[in-house]
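In this view, the complex is presented without one of its protein chains, the others remaining in place.
Showing chain A:
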Amino acid sequence: MTASTTAALMPFDDVLAAYDPALGLEVHVELNTASKMFCGCPAVFGGEPNAGTCPTCLGLPGAMPVVNGKAVESAIRIGLALNCEIAEWCRFARKNYFYPDMPKNFQTSQYDEPIAFDGWMDVTVPTEGGGDETFRVEIERAHMEEDTGKSLHVGGATGRIHGADHSLVDYNRAGIPLIEIVTRPILGAGERAPEVAKAYVSQLRELIVALGVSEARMDQGNLRADVNLSLSPKGSGVLGTRTETKNVNSFRSVERAVRFEMQRHAAILSGGGSILQETRHWHEDTGITTSGREKSDAEDYRYFPEPDLVPVAPSREWVEELRGTLPENPTARRARLQAEWGFSDLEMRDTVGAGALGLVEETIAAGTTPQAARKWWLGELARRSNEDGVDLADLPITPADVARIQALVDDKTVNDKLARQVFEGVLAGEGTPDEVVEKRGLAVVSDDGALGAAVDNAIAANPDVAEKIRDGKVAAAGALIGAVMKEMRGQADAGRVRELILEKLA
């Protein structure tokens, strides 16, 4: 990968001294409808390749699309949640271009008549002073479209199309409903641009999850972000040439990709060069972008209204009915949850900043106290997410698992230290918390018989300590507890051990 060495970068602070960034985000949300956008096939990617296909999603000659009403409903709910206007009448359009994994060589999408438009979302970014700063991100549109098939390039070193021996296409994904949410240019974020981008995608995901319209897992591709970025000379107010970075599959990467592109653009511009309008690919492993296909104004999708579909004209009654099903707005929700949980401003800020709000909420709903839920997600699990470079939500552990581990602590099956091993086991895919406890033999021993013998051994081995305790120096019990725990390899109920020691030496 030569690009990593050739792309010159300007130090981030220097970028800000000379340029204003303009951000734009296009987020594709894969809906969790039972069937595909235009046919009855299951909207589930994966499984036996091409098993979930029919003449329509394979684009066979003569086959026709029919709009999935549930997808329209989800699109409208997303639009309403983003404070958009909902079109009284809109059409699908064909986006024409040739690509081997596109069955019809056009994508059925929406063009100048999106289902939702002119909305906004307030994005909260923490400030250094400990407060919050709110950016209003304007939503240009949210529209409906279908996903493409997925190409698998076989042979060659890179797994990419160049150098491959042959390619296979799985059309199970073709026709899965997508909602594309497009922002207007986000101006004025300055040094916060990378954070604003991350916060927008993260809070948008939160909203999508609350709406229940998508699994919204970035690592699974349910939620995919394209990051547009351009720089303009500081204070000029003139938008520069933009690049569109695709394949940005985590919140962290959104932030990193914006930062990288800002530095790369600035290095080129300051050297007297100009930015090529193009699609770029984000590389998670190396943290850089590389050039994809050139995207000039000459690229012409020849959009025209899809003649096989009738217009979508949602009645105002239906739209209002759907408005009634919206979850509360995220700002109000945060305020409510903070009050319910009794979190300090700092605790709340950290929770939101880590993208853990929904996870903590679900963990509490599964029966854990707010502080315990926060402790695990922002402690042990945040550490793991940093180490592994994945978002919290994408760790292979569920809020229900976390709640179960805390329950095991509460009923003294494991102690805090053992609980960390349970987390390790679950994250390593060893099974449910109970299975991990069972397989790793982690349950603490509180059986008096086994503990009693260990206590007796400890007393016998430490007669001087035992003597001090007999003399009333109860604090010395710690040394004996340590010896017992050592013998029991940590799997002992420390409280019960202490009680037994004190009983025996009373």
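Everything that follows uses one rule, which is that a contact is a pair of C-beta atoms (placed from the backbone, for glycine too) under 8 Å apart; a residue touches a chain by one contact, two chains touch by 3 or more; residues count from 1.
Basically, contacts and distances are computed from a predicted model.
With the options "ATP synthase subunit a", "Carbohydrate ABC transporter permease", "Glutamyl-tRNA(Gln) amidotransferase subunit A" or "Na+/H+ antiporter subunit D" in hand, the undepicted chain maps to the protein name "Glutamyl-tRNA(Gln) amidotransferase subunit A" (source: UniProt). Summary of contacts with the chain left out: across A:235, A:272, A:307 or A:324, the touching residue is A:307. Summary of contacts with the chain left out: across A:77, A:94 or A:252, the touching residue is A:94. Along chain A, the points of touch with the absent chain fall at residues 55, 58-67, 94, 96, 98, 100, 103-106, 167, 169, 300, 302-304, 307-310.
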